[in-house]
Structures are given as structure tokens and as C-alpha cells.
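Missing here: one protein chain of the complex. Every other protein chain is in place.
Residue numbering begins at 1 within each chain, and the chains themselves are lettered A and B in the order written.
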Amino acid sequence: MYALKYDENKCISCSTQDCLIKCQYIDIDKESAKREILKIAHGEDSFVLHDCVTCYACEEYCPSNNHPYYLIVEKQEALDIPPLPRPIIQRGINIGIPFRGEPMIEKINGRALLMGVFSNLIFLIQGKLFEGLPIISTDPRKMFHYFCQLMYLHYARSSVIKERLPKIIKTIAEHQVTEVICFHDECYGTYASYCPAVGIEVPFKPVHLFEYLYNRLQELKNDIRPVKLKVAYQRPCSSRLSPDKHHFVQAIFDLIGAEAVKREYVDENALCCGGTIEGQRREGSRKRAADVQRRNIEDMKNAGAEVCVFNCPACYSTLGKMVARNGIKPVFMSDLCRLAIGENPAGWR
Amino acid sequence: MDAVYEALVKIVGKDHVSNQPEELFIYSWDLGTTEPHRPDYAVSPRTTEEIQKIVQLGNKEKIPIVPLGGGLSLAGLAVPFKGGMLLDLKRMDSIIEVNERARYALVECGVSQGQLTSYLERHYPHLTHSEPGAPPAATIAGNVAIHGQGDLAQPYGFNSDMINGLEVVIPTGEICQFGSCAIGAGWFTLHPLPDVGLFLGWNGTTGIITKVSMRLFPCKKIRGIGQFVVADEELVPEIMYKITHTQMAEDIVAASQAIPPFTSELQHLTINIAADSEKELEFKLEIIFDDTLGEYIREGEGGFLGFIRGLQKPQISKTSDWRKGGGFEYVGSIMPIEKYPACYRRGKEISERHGIPYTVLGRCIGAAHAMMFSWTYAFNRAEPDTIKHAREALHETDDLVLELGGTIWKPGVYGQKLVMERLNANTLNLMGKVKQLLDPNGIMNPGNWEVR
Partner (left out) sequence: MALADFKYGDTIHRCFRCGYCKFPVNWTDVNACPAYARFRMETYSCGGRLWLTRAWLSDEIAWTDHFAHIMFSCTACKNCEVKCPLRFNVDILNMITAAKGEMVERGMIPSGVKEFLENIQLHGNPYGMAKAKRGEWMEGTGLLLYQGQDYLYYVGCVGSYDTRAQEAAKALGAVMQKAGVSFGTLGKDELCDGNEVHMMGEKGLFEMVAEKNIAQFKKLGVRGIITLSPHAYNAIKNIYPWYGGQFEVLHQTQVLRNLIRDTRLDISKGFNAQVTFHDPCFLGRWNSEYEASRAILRALPGLTLIEMEKNRDSALCCGGGGGNFYIDFLGGSADSPARRRVREAYETGADVLAVACPTCLTMLEDAVKSEELEGKLVVKDISEIVAKACGIAS
């Protein structure tokens, strides 16, 4: 039905094999990398399929936009090599089932902010930055009607994504939106990267939250007072699906007077939150996740970060308390921006 | 009847006795499916001596007495089936003593779970008690009297196993003490003095507990819940057995419910872990989730869902609102753990037949010596049909418990009859003799354990 736009020739002629060479979780040389990626392309078993921790990074590393990560996920499913135990997969699939009635559809005829499955975080959406912006998916009881489904990339279930996503898109489209500002980075990745990669039509323009925030801050430039905080950015896995928008992170920091500390695990080398690694089948996964988290936070501390800026609520719920325990204040990017224009951050503790 | 009212006023004061329709209405109801029965008086005593006088009055006038704690057993154990005096014991809410070194708390019968939890958290944060899943308004003494279990059931057993002593007003009005307190020593041990089994599990038919000394246990700095999920219910007994072997966990509970969808047809295990340091925590997590449960993870049969710090205490219960109906009742049983799969499957089947989303739970007691397995049936108080279905499901489940080889925990009248039918004849006979001896006029919570 929706076939992944993968071109084997690009891998054959690739000179870098960056997808696997740059992988933070696999140790491999160029020759083996080429061999393994082609084995995967041909539907053969490869240790890569077993050892992949689903951090999404190779989508960014690939110089040819050939979707190595989406490929790995499809083949994990095809060969029944899911990274997670079956009960977790069943649980995950069922989480996405909406069961509390249909959502209310108000017609927007313009742009709107999409909360996705984070309707509970609507308290963050206040103040001048979001003034006059209509919001969709405001009811936590109906939010799974707006679930982008991309979480299932961690579960080797591209089939579930492809099966459910068209209806989700239809529900969003019923609001008659022209532009959809995605509160959750992964929603943006779904509509801007995954859908084109598998040929699902998206009848609205996805807008990255940080691009929206940056533009809005430009409009409110006179209200900005430098926050003068040393910040570390927690880059989510989904950010790898929109590397063209990653520059907005630094752009916003520069605009609001936040000093991005000099870190090791930054940009291309960023560490994911480890939230999905913890439960994986691979031996030592619990410790692997803890190690990733420890290194990530040590890195923030050593660089002198006062604040850890979050993009993704899932990262926030995985790392937020841990970060706080280490003396660094966790905050969402939108809240940091609100601080910069003299407002009281909603989620500040 | 007026003379009785006047006598009660003399004992407890005008403010604390009522024969008004409003009190009689409220106190006639159990919160589950039991039909209401009105008392003639609602009385709220403050001291053991007041209770003594009330019991003496009851014997003199042959008026039934029904002792009520939190009223949250949901099995209709404090419903005045034969009218009489309903004693609301919650005014007796003093925490008399907490002995740190001997780790016990001496409380009056009306002290609530929430009150004790809060008191310990504020004044003795290194001590805790085994708190049940009932709303915090449930009483310590009531929970003990029904052989309840709390979040320290594994490793420490039933709450009734945690008693150091009791003060009881027996049906003929004498005040008795059991345990070391009875010889004038502190309230630190029950054994080796003669047994108090006469007052636990008897639903107040043998006397009214007025004071209880409860064992307290070490409360570590870090307390949290590790979650594990399996799809195959057959795995639950062996998993519980293995985790109890590690001796690293506190509460171990397996649960499954139809709603929300992500819990359906899955068994979620919550494994409480306590530690005084990150080192200890990591060690316990490693033993339990990497070493002991690692094989299930690797095989893909079981999944680790993470460890969340902090126990929500008092525990929050929203069960009653699942059907937006203000009501639920459950059958609790004490079962061999190996029966978990059958309990789950049969419970699911009964629930489905009665149109009730299934909700089951098994709590490990002791070193996997048994489990408390419960089947919960929610109903809508505004829709009588759902109450009828819940009641039928409950009765079927009572039957099921005995069929599967378990025993009913805190049975209501229906369950009591089933148990008595199967009880060893000599034991039943002895029960009758005990009741006759202690309560010759048959005034104590009549309708319950009617062995005659």
C-alpha cells in the first residue's frame, strides 16, 4: 500500500556509509556497514536489526535522504525482530486506541496549534507567544484521535502507522486547517518526513514549533529581555527527522540571550533520552539506558548548564526529574521563550 | 425505645446519638451492592468506657449492636440487618503511642489509614505501616479485623499478622486486653500469650476492638514501583515465585482490566522496591529485572516498563467512578498463587457475561504463600439493572472462589453461608460455642456468621 521510497543504488554507491558509521550504538567499519545495509535491504537478517536501539539518528546521518531508519524498522517487522518484548508492543498498540468518544471538530480555516497526544500540557500554551492561536486536540480524553502514530517506529510496527495515520490526517483536516504548528516534534516529523517517505498525502502544511516560536519572538522583539541562562538542549529522537529545522534551537537561544553551553553530546552527536531503550529485549538494555542518561546529564553538568531545555514531552517525562535531581532546571522551550518576554513560565518549578 | 435513646444520650451526650431519619438513612447503607437496613440509633462513642456502657445497655435491652469503622469493606459487614445500635467508631481517633525502637504504633479503633500514614510521614519518616488499597478513610482496626493486606503484604503478611496487642470490649461488656499489654508491659508483642484469634475475621460478632497495637516497619528513603508486563497469564505465578525468592521486593501485585485498552488482556505487575541509597536501588533493580526477569525479557515474553520513584500514599482510588456510577463491589479471595491464570480467565468470563468491564488483581502475600485475588464489579447507582448484574456477578464469583480451591476473604452474608456449608463440622460447632459463650444474647452484628 504505502511503499517506502528507498533506493538500494544510493547505498551501493554511498561513499560514507554514515548511517552505520556514525551510529552511537554500533561499532562497525565501512565495508561491513555497506554489507549489512544491503543485507537489510534484501530482507536478510543482520545484527544491526537486533542491536538497533531506535534512536532515529541514521535518518539524519544519511547524506542521500535514503531513509535507513525507516528501512530498518520495516525489516524488523518483516523478519519479526522487534526491539521490544511482545507484551510491550501489544500494550503500545492498544495505548493508541481512542475509546472515549469522538472529538469535537471546530472549523478553523487557517492555522492552528496541534497538541497531538499532549492535551494535558495545554497549560503551557498561554501568553503573548500563543495569543489568538487556535488549538486542536485540547481534550485529553479524545487526544488519541490526533495521535501521529510515529511512536510505533520504536516497536517495529510501520504497519500500524500506515494503517492508522490516514484517518488521523483526515480528522485533522476536518478542522479545515491550512497550517498545523506541531507542539510535538514527532508530529512534525510524521507530516514532514515520514508521510512523504511512504507516500501518504498530507493536505496541510506542517510547521515546526521552534520555527513558529522564532518568528513570533521576532514579532515581539521589543519585549525580549535576555534570560542570561546557561542552557543545554535535550534533542529528541524525532528531531533527527527534521534536521533542517534544528538550527532554530540556536537561533532562539541567540535571540533570547541564552548561552548554549559547550557540550560533547550536541547536534549530530546528541544523545536521546533513553526512554525506549530501557525496556528493549537486547541484553543489558536497562543498564544501557541508564548509561546513556547518565552520560547525557554528566555532560550537561560538566558544561555548566543551569537549565535543560526540552523539546519533547516524552524526553521531559523520562529525564525531567533526573535532570532536576542533578541540580539543573528542566524547562520546555516555549516556557523559556515566555520567560524571555517577561512572562511567568507555566511549568516552572 | 425512647428510654434507650435517653440512656444513650446519658452515655455519649446529645450530639453523639441520633434517631433522626437522616442518620438512620445514611448508616443503613453499605457502599457496595448490599441492600440497606436501618438501625434504630446511630451512636458515636469517644471512649472504651462509653462503648462498654453501650454494650451493657444492648445486653440489658437485647438490642443488636453493629460496630462500624470506615465502612469500606464493601461486603456489607456493618449493615444493621436486625436494626439496633450502629456504632460509628471513628471518633476514637487518637494515635496513643508510637514506639520507635520496638517499631509499633498503638492506636484507637477509629484511627484512619490516611491519618496514620500522614502522622508517620511527618513525625517518624523512617517508619511505615502496611497500607491497604482502600480509601484512606478506612480504619486501621477495621482492616486488621477483616484480615486485610497492605503494601507490605509481601514480605510481612496479612495486617492481622502484624498485631502486637488488642483491647476489646466483649459482648457481655467486659474490657479485655490481649498480648504483652495484658500483663502491664508495653504493647510490643502478642505472642506467646494465649491467642486472640477470637476477634479477627469474626465481623465484630465476638466483640468490639477498641485499641490495636500495630507493627511498623522500616521506611527507606527511596520507595518506588517497578513495572513489568506479560501477555501470558500462565507466567504470573512463576514470576511471583521467583521475585519473592530474591527477597528484594516489597509489594508485588499483578493486575489486568478491560479498560483502558492498554491494560486489556495483559498482566501488569507492579513490584515495589525500597532503598536507602542509589547503590542499593540499583542492586535490587539488577537482581530483579536483569537477573531474575531477564530471561523473559530476552525471550520477548515480558517487558520492563521502568521504575518510577515515589509511592502515592495514601493511595488514590478512582475505581468507583469508572462507570460514572458511584459504585463498585469486589469479591476478595485468598488463593494459592498458582490459581492466578484460572482466576483471571474465569473472572473475565463472568464479567463479560454481565456486561461489566473486567477488573482483576492479585496481591502476593508473604513468600508467595498465597495471594489476595480480587474481582471488581463496578455499577451505576442510578441504574438498578447494573446493580443487579453486579450482585449476580459477585455471587457467581463467591462460588468460583470455592470451586477453584481458595477461600473467600471477608465474605458478606452470601459468602459466609458458602463457607459455613463447607466448614469442618467440628470447627463450625466450636464457632457456635464460642459465639454462645461470648455473646449469649446474640446482640453482636447479627446476620453475620450465623452458625446456629
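Quick note on the criterion: a contact is a pair of C-beta atoms (placed from the backbone, for glycine too) under 8 Å apart; a residue touches a chain by one contact, two chains touch by 3 or more.
Note that the structure is predicted; figures quoted are calculated from it, not measured.
Of the options B:Lys242, B:Arg298 or B:Arg381, the residue whose C-beta touches the omitted chain is B:Arg381. One of B:His245, B:Arg309 or B:Lys324 touches the chain omitted from the figure, and that residue is B:Lys324. Contact with the chain not shown here comes from a single listed residue; of B:Ala137, B:Ala182 or B:Ile222, that residue is B:Ala137.
Residues touching the missing chain, restricted to subunit B, are 15-16, 18, 20-23, 25-27, 29, 31, 42, 44, 70-72, 88, 90-91, 93, 112, 114-115, 117-119, 122, 135-137, 314, 316-318, 320-321, 324-328, 380-382 (touch as defined at the top).
Just so it is clear, only the chains that are shown with their structure count from here on.
Subunit A and subunit B, compared by their mean Cα positions, are separated by 46 Å.
Partner subunit B is touched in their complex by these residues of subunit A: 82, 84-88, 90-92, 94-95, 97, 99, 278-279, 281, 283-287, 321. On the side of subunit B, the complex with subunit A involves touching residues 229-231, 259-266, 285-286, 289-290, 294, 296-306, 309.
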